[in-house]
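One protein chain is absent from this view; the other protein chains keep their places.
Chain naming follows the written order as A and B, and within any one chain the residues start at number 1.
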Amino acid sequence: MSESDASMLRPLAGDAPRSPGEARLRKAWAKPQGIAMLSAVNNTIVGRYIIATGFTFFILGGILALLMRAQLIVPENDLIDFELFNQLFTMHGTTMMFLFAVPIMLGFAVYLMPQMLGARDLPFPRMSSYGFWCYFIGGVLVFGSLFIGAAPDGGWFMYPPLTSLTYSPGINTDIWLLGLSFVEIASLVAATELIVGILKTRAPGLSINRMPIFAWAVLVMASMIVIAFPPLLVADIMLELERAFGWSFFDVERGGDPLLWQHLFWFFGHPEVYIIFIPAAGVVSMVVATFARRPLFGYTWVVAAMIGTGVISFALWVHHMFATGMPRMSLSFFSAASMAVAVPAGIQVFSWLATLLGGRPVLKTPLLFVYGFLFTFVLGGLTGVMVALVPFDWQVHDTYFVVAHFHYVLFGGMVFPLFAGLYYWMPLASGRLLSERLGRWVFWLMFLGFQITFLPMHLTGLLGMPRRVYTFPAGMGWDTLNLISTVGAFILAAGVLVFIVDLFAHFRRGERVIHNPWEAGTLDWLPVAPFQPWTTFSVPLVHGRYPLWDQRELVAEVDKGGHFLPDAPVGRRETLVTDMITAEPQQVLRIPSSSWIPLSAAIATSVFFVAAIAKEYAWSLIAAAVTLAIFILWAWSNARIPEADAVDAGKGMSLPAYVTGIHSHSWAGLSIGLVVDFAAFASLLFTYFYLWTAWPDSWPTEPFTTGWFPLVIGILILAASSYAMAWASRANRRDDGRGYWIGILAVFALGALFMAFVIPVFARSGLDPTRHSFDSTVWAIIGYHLLHMGVGLVLATYTMARTLAGHLTSRHNTDLNNTALFWHYTVGIGIVSLLVLFLVPF
Amino acid sequence: MQKAPTGILSISSAAARLLALLSLGGGLSGCSITIEGVQSALDPRSSIAGEISQVWWAMFWGSLIILALVIALALYALKRRSRPSRLGHNSLIIVGGVLLPVVTLSALLSYGLNIGHDFKSGSAAPAELTIEVIGKRWWWEVRYPGQGNGPPAVSANEIHMPAGVPVEFALTTTDVIHSFWVPNLAGKIDMIPGKVNRVQIQADTPGVYRGQCAEYCGAQHAWMAFYVVVHPPEEFEAWLRNEQAPARTPDSTFLRQGRESFINTGCGACHVIRGVEGAVGTLGPDLTHVSSRLSLGAATVDNNLGTLAGWIADSHTMKPGNLMPPFAAFDGATLRAIAGYLESLE
Partner (left out) sequence: MSPQTEMPPHRRLLLLVLPVLVWFAYFLLTYAVIAVGCAFSIRRELFGFGIVQWIAAVSTIVTFAIIAVIGIQAFRRWREAHNAMKWRETTAAPDIDRLRFFALGTLLLSLLSLIATVWVGLPILIVPPCA
């Protein structure tokens, strides 16, 4: 809709608030100005930060690629030596995967999800901000290592023993392991809040079967991150323990196995590809429907396809290990699963085709990029099926054929949709359109440049050129092909350059947008300019998948404040919580506003990691304590008891402002956090069993300490503490102060007793983690549980303090519920740990 | 045989290959240009490499058809922009998105499961010969069976094997992970610490092929290559007998002087020359028959007197970052003598 059409909606002039409600909304959602911008937590601002940072890393990673292509332009070139080249390809992969692709997709999700779902913000805005700062600081740290010549150089999948202390004595590997662990926190945090946001904060009527496909895509992506990232974190930490403290997980001399790293890494690494692709495919589904001017064909099919892809992608990890000499039958399972994952991809492709064929497609720049995506991604998918065939993979694995394949899948499957998304949603962020004319240049330069770079690489690989070589001999048949690839890479870069020019120019010269320039049907296009951080004046009640197409009056009604929450009566930011399935309103959720706490917490966390890289562990410990203190302050300042039980939600509806128990959003957030935690715990257990099967001969035949006595006592203490916790919760609900205090103090005492009991048993067992992988793994599992017990004791103390301060009452008992949930979980993993360590091997 | 094994494959023939691939495709697999030393998976010289190349061409044509179909449908949608096509229907998803992949992938999977079993050791005819290859940073140690029950005949960076008989390769590493790959003969298999991977390869025709490490292994991964020399069986026997024998005794003062310098300057601390006292180190390649090899530095440079001397003086100009220290301090006479002596070790 152009400026003139929109004037009938309402005049742009002056935009003075039209009601006291709007004035209060404005005040509650006011953007901090100046340096205080860094304390902003609102999703529209943090989302922009994430996207801008991600895009910057895309450019930086691209420059590394151009340097590599320049080196490979002729055989035996000496432009770049092997040391720098090895850092370049390691950092290119690392940057693109960890600092660009995943974060920028999460950035899109953080930015768009509340708007698309008709929410005011994500449920944990300060977590978004904390996540962003972890990502930003960690990213600068990891990438910055290039400038001090200490960048990681072990390849982006960092296989030991090449990355062990023996073969990589420098700090390079530590920067990768710890720096990226830090960055991964950001992804986990964002994933957690996106899941809660999508399931619980949709506009009334936007039931789960009406969510935009992009929301489903983000839901699947975030759920995958929650399961896939912890194994990598665990592997990172295990390798760092081996490097820094001489433990053994991957060292064959001491009962470790380098293949363990590959299992854990690829258990993350393969889903990672789909973590990137699924949201991109979600973007495609949105763009296709809008520009085909009709609803997507096969909504349920596409949703099922994304879920299917998400689950099956966890059964593909060995497909990166076909050449490691595993039994052929094992390999064949993964070969079969790799074929199975092609079916949902096919369903999505044909759903887009059917929609395009059944609609009246308008070929604007976003759709042009979708066409580029279709060609490139389908080709990449087809070569993906090829490499899923075990014998063929033996030939092309680790060659330029695979380099070509995954660039077709990742660049084709993610970067083209990303640009489609940038052209599509830019008006929401800047209020202006990017140039159609330059957009065509951007597209054709990027598309042709890409094909010229990567199409020949299939042949280069089949002709025997391995990947990750800093140079190659002349006369192998690779000279011309490499020359062509290099030329193509620079054409591709020219396309990105034109985009950057267009981007900067459009802030001044781009056509202004008042409302829904593409005539799309989904809620992200509901706002009318000037676009506000609270999205729309009122939260809409919707009746279908494409509310803007189905409900003709919706825009005007919402913009007049005729729907939910058209006010901020107590001056606080609010959003609606609705049922996970039906989206019936349940609660008015008060969410926090701008704060310096997230940035401070991220800085404290970064000190922890930087000190660990520098092996200054005393500083690490101090930083960890400071971080914990900030977290406690954070939690303390956040949870307030509302002024009334029920508050006005608009449209004559009154809703509770405080919800506790399983319907509380913090309970949901913590549950997802515990899934993350359990995935890490399961990785440790996998390590234990894996190393046992890897070296059945050198693995002890007896558990580390014999006898049923410690086992039974340990389990009894844990079970009793769990019982005490349940007792305290029940007593608190009954408003029985004495019972509550007896219970919570008993929890504390039993927890302390457990630690006092287990630590000596453990200390007497004579385990030495530098001796053998068995000792290391037992230490890791017990240490992991004891760490949880420690956190649990802190939480119990926190709960008692909350009670004493009067913030925790019989009805406002979220703190206690959350502590109890964490405690029961900790008892659960403790019992599992004890059973495994005492009973296996037997 | 050198860094650029032949001059034949010039830019124009590379372009011709590219053209041939794009236009004729299948033709190339059967009767491509015979160039020894070029490591191409599309120029198979063994049954296993042949199977793989065949399945590649089948998949290549199949993929081309599917890609063309998808693109045709997508472009057709733009052509009929004014009027929705009847193809725009849920049934397109069922036919194209479900039936098509399920049928083609079922066929491909069952086919794929049945090929490549010869690669596994002991699957076809039992191997008559086992060659151990040990990956090192950044070269290959190759061990052949010794005479009778004697110690193995150790060599480096070159694999000799008879044509027409299955040969077993026992592959491992003493440092980081490497991957053993001779594209003309077979796919790759990793060399993993603490593990011995066994594969079986039967080369069809005599010739010289090039192989290369395919798993990134640090600084000089790029120059960690090797040659495979496939002999007619009887020629192989003769070659093996020579390889099993101890080094030639020098027959001139100059060569004896070279041998002495070799020992005195400490070369023997890292290199074995079988039959020479004091040359017992195992950090570097065994040099017993170094002169009979095609290349130096794991197929990095040609092997001749000049490159030998140059390598000793400063191997880092040829292969930067390799683990042999430079010996630039040698005076000219010593250098000439050592190089001359090594040159005599056929």
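Keep in mind that, in the parts below, contacts are C-beta pairs under 8 Å (C-beta built on N, C-alpha and C of every residue); 3 or more make two chains touch, one makes a residue touch a chain.
Everything quoted here is computed from the prediction, not taken from an experiment.
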item	value
Omitted chain's touching partners, listed by label	A, B
Residue of A:Met339, A:Leu357 or A:Ala724 in touch with the missing chain, whole complex considered	A:Met339
Chain not shown: contacting residue from A:Ser19, A:Ser330, A:Thr770 or A:Thr809	A:Ser330
Hidden partner chain, touching residue among A:Ala190, A:Val234, A:Ala315 or A:Ala724	A:Ala315
Residue among B:Leu42, B:Leu92 or B:Leu109 that touches the chain left out of view	B:Leu109
Of A:Leu38, A:Ala244 or A:Ala304, the one touching the omitted chain in the full complex	A:Ala304
Residues of subunit B in contact with the chain not shown	98, 102, 105-106, 109-110, 113-114, 117, 120, 123
Those residues of subunit A which, in the complete complex, touch the missing chain	205, 207-209, 299-301, 303-305, 307-308, 311-312, 314-315, 327-330, 332-333, 335-337, 339-340, 343-344, 543-544, 550, 579-582, 693-694, 696
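Everything below uses one rule, namely that only the chains that are shown with their structure count from here on.
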item	value
Centre-to-centre distance between subunit B and subunit A (centres being mean Cα positions), rounded to whole Å	40
Subunit B-facing residues of subunit A, complex	76, 81-83, 86, 154-155, 159, 161-162, 167, 252, 257-259, 292, 294, 297-298, 301, 323-325, 328, 332, 335-336, 339, 342-343, 346-351, 353-363, 371, 374-375, 378-379, 382-383, 385-386, 389-399, 456, 459, 462-464, 466-481
Sites on subunit B touched by subunit A in the complex	3-11, 13-15, 17-18, 21, 38-42, 48-49, 51-52, 55-56, 59, 63, 66-67, 70-71, 73-74, 76-78, 80-85, 87-90, 92-93, 95-98, 100-102, 105, 108-109, 112-113, 115-117, 119-120, 137, 175-177, 179, 181, 183, 186-190, 192-195, 197, 210, 212-222, 320-321
